[in-house]
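One protein chain omitted, others in place.
The chains carry the letters A and B, assigned in the order they are written, with residues numbered from 1 in each.
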Amino acid sequence: MNFFQRQIKLKPYPRGFHLITDEVLRAFPEIKQINMGQLQVFIKHTSASLTLNENADYTVRTDFESHFNKMVPENAPYYRHTYEGPDDMPAHIKASLLGASVEIPVSDGKLNLGIWQGIYLCEHRDFGGSRNLVITVFGV
Amino acid sequence: MNFFQRQIKLKPYPRGFHLITDEVLRAFPEIKQINMGQLQVFIKHTSASLTLNENADYTVRTDFESHFNKMVPENAPYYRHTYEGPDDMPAHIKASLLGASVEIPVSDGKLNLGIWQGIYLCEHRDFGGSRNLVITVFGV
Partner (left out) sequence: MNFFQRQIKLKPYPRGFHLITDEVLRAFPEIKQINMGQLQVFIKHTSASLTLNENADYTVRTDFESHFNKMVPENAPYYRHTYEGPDDMPAHIKASLLGASVEIPVSDGKLNLGIWQGIYLCEHRDFGGSRNLVITVFGV
């Protein structure tokens, strides 16, 4: 059984959805030692999130931003948590809808993703700054 | 520590929400060897997803389909990723709202699900075809 864990800080990303698969893999060369296992990427924040989705056409990512802004609008009349700005409360809700982590099987030293799957950083704040991730890999 | 991993291909399902608990369990008799552990079911696609929900009344699953079609409609005027058909972009968004994997505790050689919980395949495309799953079980 091998167990690896490391914390990394992403560069700041603008509000929106961003592919970070390569950044995650570069941070974790030890994955090559895992024949059969699982990798978790966890984000230590409540207004940004992680998901898996299409890694090819960038309009998928801009359509995500459009749709989440419609489904979880700014300035809804029922928000009471408003003092950190209009982008704050929607960011919390979007973060929980998408989730703080992704868990991906590892097979033969590689992420066993589908051919079209990539890891998205979902930045829900206008100026979210650098986000901290904890990456954990384990297996045999 | 035991570690098992296997890829399976589901039969094609029509658009909608479908119970696949039995199909997953049939593919993994080794779960009986795990006294205390965890099972992950992971889907290698970006327009279908997995979730846990009620395993009894089938109208729960048809109501899921109705509600997701309303919450993430086809032909929204702001979609730009439209060339794969009107069911494509909503499928990507629904997939991320529900997620690409479920992680379930294993106790005494069985999935430790609640009495009403089952595993749903959420097929968001009109003609999604056969979907590939990676199932990973580990524990002691």
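Note that in this section a contact is a pair of C-beta atoms (placed from the backbone, for glycine too) under 8 Å apart; a residue touches a chain by one contact, two chains touch by 3 or more.
Here the structure is a predicted model, which means the values were calculated and not measured.
> Touching the left-out chain: which of A:58, A:79 or A:116?
In the complete complex, the chain left out is touched by residue A:79.
> Which of these, A:21, A:40 or A:107, touches the one chain of the complex that we don't see?
A:40
> Going by the touch rule given at the top, which residues of subunit B touch the chain that is not shown?
Here the touching residues of subunit B are 1, 36-38, 51-54, 57, 59-60, 62-64, 66-67, 70-71, 97-99, 102-105, 107, 112-117, 120, 139-140.
> Can you list, in ascending order, the subunit A residues touching the missing chain?
1, 3-5, 7, 40, 42-46, 71-72, 76, 78-81, 89, 92-93, 95-97, 99-101, 103, 132, 134, 136, 138
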